[in-house]
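If you scroll down you'll find the structure; I have some questions about it.
All protein chains but one are shown in place.
Up next, chain A:
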C-alpha cells in the first residue's frame, strides 16, 4: 500500500545548519520570521511547525560559544502567537522534562491546544545536566540514568492531569446553573518515584484530548520510551540504510505496548538543496556546506571531539597530531560531544587520511550533511522512496535560511508529491492528530484507554 508522507518544518537556529552570513538571512527572533516560515509550511499543507529548545547557552573552553546561532524565544509563547495567524498547521514545542513540573507543562500544552483548536504537540526532551541545571531551582539534581524514568513518569502524570477533566466537563448551562457538570472534574493523585502530587487540574481537556507527543531521544532507553508513549519520533537517522535500521528497530518495539506500526510516526530531520539541474543543485549544495562550516566552526568541531584547545591550528591544514583529551572536554551543553569521543576521533582521522582532507574539508564532510540534493523532480522521488521503503514516515525539514528557506520546497517539490498522490492536497481535518492519522484520544470515560495508562 502506498504510504502517505508527513512533512514538518523546523525553525532553524543554534547549530551551524543556519547560514546567517547569507544576505537573504533574516532575524532569528523577530516574530515575522516565525510567521513567514509557519505560513509557508501551512501553504504547503505540512503537518506541523517545530521549535527546538536549549535552556542554557552552550560553552566552549569555558566561555559562551559565540559561533552558535543563539537567541531564541520560549517555544510555547511563540507557538501561541502563531496559532492566531495559522488555521490548520500543527504547532510543536520542545519542552524539557527535567527542569519543569507536570502540572505546569500539562496546563501550558492544554492551553495551546485550546488556543489553536487542537493543534498542539510536545517534544519531550531530557537534558539533565548540571550545566543546564544552573539556571533552575534544583540545579543538576537528576542522574543521567534517571532522565528517562523521570520523562516517562512525567508524561504519564501529564496524561493523568489531562484525563482528569471529562471531555464534556464544561456544561456552561445558565439555565440549570451548572458551569461544571457534576463529576466532570476528577481530583488527581499521582504517587511515584519522581512525583507525589494531588489536587485538581485547572484547564479543561483540550480539543485533541491529549496533544501529540514527540520524542527525540536516541539511546536504547530513548527508543523504548518513544515506543511506549510517543506519537512521533524526531530522529537524526536521515540516511537511507541507517534510517531503515532505526525504523525497523523502533517499530518492532511497539507490539510489546499493544501498539501498531501506524501509531508511531518516524520523522528524521533532513535538509535539501534544489537546482534546475542535478549539477546546479550539487554546486549550490557545496557552496552552502562551505558557508555552514566557516574556518572557525571547523576548528570548534574538532576541538569539541578532541577536547582540547586547537585555536592555533590551521583550518586548511591537517588534523592535529595529538591524541584526544577524553576526560573533561571543552564543550558544554551539547549532546553531540557526549558520546565516545575517542572513537569519533579515530573515525575522523581515518577518513581524513583516506581522502586527504583538511580540517575544514573533513568537518564539511562529517558535520554538514545534506539529505536531498537535486531537481524538484528527483528530490520528490527521493522523499517518496525513503518513505515507501520504510526509512521514514516523512520528514522534518530544517532549512538553512531563515525565514525563506522552505519557500522553494513548498513551491516546487510539494506539488509533485501531491500529484503523485503521496501527500495531501489539502488538510482533511482540523487537528494535528487528524493530519498525522492518529486515533483521537478517548476521554477518561471513553473507550479504550491508552495501553500505558492502564499499567
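The rule is short, and it goes like this: contacts are C-beta pairs under 8 Å (C-beta built on N, C-alpha and C of every residue); 3 or more make two chains touch, one makes a residue touch a chain; residues count from 1.
To be clear about the criterion, contacts and distances are computed from a predicted model.
Undergrad: Could you tell me which of "PDGLE domain-containing protein", "Fe-S cluster assembly ATPase SufC", "Acetolactate synthase small subunit" or "LLM class flavin-dependent oxidoreductase" is the UniProt name of the chain missing from the displayed complex?
TA: The correct option from "PDGLE domain-containing protein", "Fe-S cluster assembly ATPase SufC", "Acetolactate synthase small subunit" or "LLM class flavin-dependent oxidoreductase" is "LLM class flavin-dependent oxidoreductase", the UniProt name of the unshown chain.
Undergrad: Specify the residue from the set A:20, A:257 or A:427 that touches the hidden chain.
TA: Here the residue in touch with the unshown chain is A:20.
Undergrad: Sort through A:11, A:49, A:165 or A:246 and give me the one touching the missing partner chain.
TA: Of all options in A:11, A:49, A:165 or A:246, contact with the hidden chain holds for A:165.
Undergrad: Suppose we count only contacts with the excluded chain; which residues of chain A make the list?
TA: Residues of chain A in touch with the missing chain: 20-21, 28-31, 34-35, 54-57, 63-64, 66-74, 76-78, 80-81, 83-85, 99-101, 103-104, 107-108, 111-112, 114-117, 134-137, 139, 165, 170, 172, 174, 177-182, 184-185, 195-200, 202-204, 294-297.
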